[in-house]
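What follows is one structure encoded as structure tokens, with my remarks underneath.
What you see is the complex with one protein chain gone and the rest in place.
Naming follows writing order (A and B), and every chain is counted from residue 1.
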Amino acid sequence: MTGVVAVTTPYSVPVPLMDALQVTVLVLVAAGATAVVLTRRPVRQVIVLSAYGLMLAILFMAFQAPDVTLSELTVGGVALPLLLLLALAKVRKKEE
Amino acid sequence: MHILPFVVVAWILAVGLYGVVTSRHLVHQIVCLIVVQSSTYVLLLAVGYVTGAVAPYFYDIPVHTPAVDPVVQALALTDVVVEAAVTALLLAFAIQAHKRFGTLDPQELADFKG
Partner (left out) sequence: MTPSARRWAFLIAGAGLVAFYLWGLTGLPGFGDYPGPYGFILNQVAVGQTKATAVVSAINFEYRGFDTVGEEFILFVAAAGVSVVLRHLRGERDRSAMDEALGRGAAPTSDAVRMVALVFTGPTVVIGWYLATHAQTSPSGGFQGGVVLATAFILIYLSGQFLMFKRVSPVALADAAEAVGAGGFALVGLSALPLSMPYLSNVLPLGHTPGAIDSSGTIALISLFVGVEVAAAFVLIVGELLEQTLLVRQEGG
């Protein structure tokens, strides 16, 4: 059994359009990852990480995976930035 | 388009690893580790994609509609949540290291003994 060429359901988008969307979001994700690594100050990096998580969620949607999108949105948008900011607040308090 | 997602995975992995290796702050290192982990999610989903297919949820579409591979989605889904908890554990280590040694620079921490 091999892959399908193109299928028409009420929910599928024409293949060239999906291709264009996926290429765009892939390039954005690569740029986002570079931005996260090149931001050296940790507090700023957390904000960039949050935006990167949003970009990843859009990529997972373009790959037809809504469950993974949900997980990434909640974890990368809320839980991870909160944990990081709490840890940063703790170490910053010691330095003062 | 045939190999673009896999090339992007290699790029994210390499960039994340570069961040881990040349970092001067433990929390920055942990965030770069998060980036490395995210490359594996993209790889998993890219492997299972079928051109022109829809998401594997058959609530309102007929059961034999061609859909993308659901197994890799199941793997990536639990992955995302569990790695967040493991990152919390790493952050706890970083906090204790800061309390004990007073510095968060991994290259200085490497010189401490015990």
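The rule we apply is simple: a contact is a pair of C-beta atoms (placed from the backbone, for glycine too) under 8 Å apart; a residue touches a chain by one contact, two chains touch by 3 or more.
Here the structure is a predicted model, which is why all the values come from computation and not from measurement.
Visitor: Kindly state which of the options A:13, A:27, A:47 or A:86 is in contact with the chain not pictured.
Guide: Of the listed residues, the one touching the omitted chain is A:86.
Visitor: Footprint of the hidden chain on subunit B, which residues?
Guide: Per the touch rule, subunit B residues meeting the hidden chain are 1-7, 10, 14, 17-18, 21-22, 46-51, 55-59, 63-64, 66-74, 77-82, 84-86, 88-89, 91-93, 95-96, 99-100, 107.
Visitor: Considering the entire assembly, which residues of subunit A contact the chain that has been omitted?
Guide: 1-3, 66-67, 69-71, 74-75, 78-79, 82-83, 86-87, 89-90, 93-94
Everything that follows uses one rule, which is that only the chains that are shown with their structure count from here on.
Visitor: Using the average of all C-alpha atoms in each chain as its centre, how far is it in Å between subunit A and subunit B?
Guide: Using C-alpha averages as centres, the distance is 10 Å.
Visitor: Can you list the residues on subunit B that touch subunit A in the complex?
Guide: Within the complex, subunit B contacts subunit A at residues 1, 4-5, 8, 11-12, 15-16, 18-19, 24-25, 27-28, 30-32, 34-35, 38-39, 41-42, 45-46, 49-55, 57, 61, 65-68, 73, 76-77, 80-81, 84, 87-88, 91, 94-95, 98-99, 102, 104.
Visitor: Which residues of subunit A touch subunit B in the complex?
Guide: For subunit A paired with subunit B, touching residues are 3-7, 9-12, 15, 18-19, 22-23, 26-27, 29-30, 33-34, 36-37, 40, 42, 45-46, 49, 52, 56, 59-60, 63-68, 71-72, 75-76, 79-80, 83-84, 87-88, 90-91, 94.
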